[in-house]
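Note that this complex is displayed minus one protein chain, with the remaining chains in position.
Let's look at chain A:
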Amino acid sequence: MLIVRAEMLPFSWNLIMDIQMLLHYHFMQNAYVAGTLVALMAGMMGYFMVLRGQSFAGHSLANVGFVGATGAVLFGISPIIGLFIAGICAALGIHILNLTTRQSRQSDIASGVILSASLASGFLFIHLATAEYAANILNVLFGNVLGISDIDVSIILWSTLLLISVLAVIARPLFFASLDPAVAAARRVPVRLLSFGYLVLLALEVAVAVQVVGVLLIFALLVTPAAIAQHLTSRPMVALVLAIVLALLFMSLGLTIGYITPYPVGFFITTCAFGTYVCVRVGRFISKRLARTRFTVSTETKIGRIS
């Protein structure tokens, strides 16, 4: 933040005035509220996605948003409804195709099949829809955070409340089923139902997040914060909170930098996430290396002393 403030003209050293300026425009207020809610959901859902090893399923469900959005335009329904319907269908498809395989990690093929099928239908829908819609495709792919209406904000708010309350109820059994399906099933945890329920929640999150970050970049908010969090701590609760905090941080950083520069918000959100991820991985690598050298040095001195 310091660098930003020092270099960018619109900012002063007065933090309150900065915030007032950021929130001066109504579209910016909407962007912050919607972005915060979407990031909150993404942090939570992302933690379980990384834990379940279902990143590719998440990626596919996000990209299925493309067919949802284009289909919604073609059939003249609200984009969010279209996105959610497409997401649920894809979740159902992935779930049914996976019923015969036992491990969640084998879900890649089912996800890939669903992904390519939906992208193809999305392509058809664009072709069938009017030509001027083609200009809107960029918004579907990369989001249009500065064009969020009040109605959108309230839809996102209700979706967030719904998602958080459902997730709060199923969090523990979902955690159990994600880590150890065999023992969870023996303990009467409905493993398959939870697995499907999780995909439906994911479809909901994607449907409301597409407006903010688009179908291609939502993945950055889902996976990267959770992956960073799991590299930093092995305590589930701490990792979950950390994933949420990081998602919120990336979102607000991206929005702020996007506001004061002429470049798109989605780029900055994704870049912040990616940069932090690389830093954490490099930091972990160096600290492990250091620990190993210290170990070899100490054993060498011991051996030296003995001889």
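Convention: a residue touches a chain if its C-beta (ideal position, glycine included) is under 8 Å from a C-beta of that chain, and two chains touch if they have at least 3 such contacts; residues count from 1.
Throughout what follows, contacts and distances are computed from a predicted model.
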item: Chain not present in the shown complex, as UniProt names it (candidates "LacI family transcriptional regulator", "DNA-directed RNA polymerase sigma-70 factor", "ABC transporter ATP-binding protein" or "Phthalate 3,4-dioxygenase ferredoxin reductase subunit"); value: "ABC transporter ATP-binding protein"
item: Contacting the left-out chain in the complete assembly, out of A:Leu22, A:Val38 or A:Ala239; value: A:Ala239
item: Identified contact with the non-displayed chain, of A:Asn144, A:Thr160 or A:Gln230; value: A:Gln230
item: Sites on chain A contacted by the missing partner chain, in the whole complex; value: 51, 53, 168-173, 175-176, 179-180, 182-189, 230-231, 233-236, 239
